[in-house]
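To start, the structure itself, in structure tokens.
With one protein chain held back, the other chains of the complex are shown just where they sit.
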């Protein structure tokens, strides 16, 4: 078995842009890609299977088991570029697998006559109230568009690991301009806030209109969890300090 | 060398069902598959060799050395579906190997015109007097049959690792319905009890009649071992408690 | 680059027997194979290169660098089977590599019309004055010959790891009888004694006459080293005991 794409339907897309978001730091790329798929009611186009994904199946709510996979969706845009969206369960587990999967996606993108590729992911940053979006690309033209849409230029030296990076690196071989957008995130937990910041850039770049109500709710939920965790942490620290103080005092009394 | 199947005889089977049981959690799948092979006096059909098995040979009682392998057996059922049974020494040692071996088994199943696949394994559960059988499948039709035979539906999210999982996940590509049955087991030791619970489900599903005397004996032996281990553990704990009590008492006396 | 054999000369051998000895436990197999090559003045026939060997080159006395490799030698036997001898620098470093190299050797053996294969190695055993030779084989005919030559039958379950094992396991596919001879060794150090015990069996089996003077010298040297190590160990233990005694006595005095 090699990495293969199984097409569910044949379709012709109008100047399609491929948007990729797989699991990674803070799940930022995957949250953003899946949000677009849901909000745009994008439809299934094809599935990617690979012997470089982990070797297990997962069970869904109906009790059905399925392989780990990548999913291609498409969305017919009445006003601009059609979208080809890619998300999935997992990154490849081996070095060669990472290259093989990126190569397979690019061959499919070429076949679908994709005009540009935008890969999504997270960018580690300790504290940030409004997470920025870091951009890097194959060339200045597409990069400029991202900067105009309020992304900021990636610092030099920054390594972008996994499919989001390799797709951009390898897109050059296909002469497809490619852009990588990374939302700043602490990366500890799934981070809808970082995903939203990416969505804002994408909307501007691609003239999309997607309701952000649902992701705003996710962010509120996520913030509540973070707040609760912060409180627990704080209480623990206060308690620890008191204990230590208490013990110091005791020691003083006794001696 | 690639993963290959070497056929020992050519045979035509009647609506065969493939039952797979390789080593895994509590050896449940392998114990169940081998028990069927022995009780049904199933006969050798083919062997599977793979460069993804561990790189050693094992010596048998006659002093002959052989590669690690998988074994296909068949059983001509006078009253229903013929059986194709698969068991073996080992799972593949690499990710790609896991996919390659599952792929090779499925190609062989397709060639043999297999009508359904049932894979067997263990399901980790801490304490259970009568181990239940957890079921997941490619589709609702075969899953319903398992539920009717008193298996219970797998919870969602449950990952099924190794050949038992991949065969079900990849069976879809061949349009063969596939079912996975997992016997609840603590998984520490070979668990004939969990294997028996699977055999009971299989008997109902496939209208098989297999004497359970031999496996009942195995279960008794296994229970005795467990009972002895529990007693040793208990004595150790009692002893430890006494020692600790004794020391407390001593301390009291002294102060 | 794949595993390949580069032939230095073309030659036709008379009913050749392939003897294999690569580095392994106590270097037993390699010492025995190289001893035969040297004593018989066997000549170079071919070399095996593989991308599964470690990725470095070694420098010889003239300052020339060379890849790690396997070496085939041949010896024209005036009175019996010609010999094809295989030794080398290293075992394969990956699972698939182990199978690939064994496969490549067997294809070459088939091409050379090899009539039997004998693989050599070490067998871990704590203490043994006269190391025995453990035998396992593809079939009873060749195994019986080894037993007649004073090898003893391998216990069942014994796993034989690496090329010495796989060659025997995979020889069946080529219908070449194959035998594995393992000299008992503690395995800590290169063990010429275990290698000699294998040479004695080989001489009887193959009607060879090879002077054992040189290996006897090696054994003496090796025994001296072992004796010295034993003395150092003993002195250390005596010293430790005295120290502990001394401390006990002190304690007694003080209290």
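Structure notes:
In this document, chain identifiers A, B and C correspond to the written order of the chains, with residue numbering beginning at 1 in each.
By definition in this document, a residue touches a chain if its C-beta (ideal position, glycine included) is under 8 Å from a C-beta of that chain, and two chains touch if they have at least 3 such contacts.
Just so we're clear, the structure is a prediction, and the values are computed from it rather than from any experiment.
By the touch rule given at the top, the unshown chain touches A, C in the complete complex.
Only one residue from C:15, C:93 or C:207 touches the chain missing from this view: C:93. Residue positions on chain C in contact with the hidden chain: 1, 6, 51-67, 93-94, 97, in rising order.
Contact between chain A and the absent chain runs through residues 95-96, 98-100, 102-103, 135-140, 143, 153-162, 165-166, 168-170, 172-173, 180.
Everything below uses one rule, namely that only the chains that are shown with their structure count from here on.
Core chain by CA centroid proximity to the global CA centroid: B. Measuring from the averaged C-alpha position of chain B to that of chain C gives a distance of 38 Å.
Taking each chain's centre as the average of its CA atoms, chain A and chain B sit 38 Å apart. The centroid of the Cα atoms in chain A and the matching centroid in chain C are 54 Å apart. Shown for chain A are the residues in touch with two or more other chains, of which there are none.
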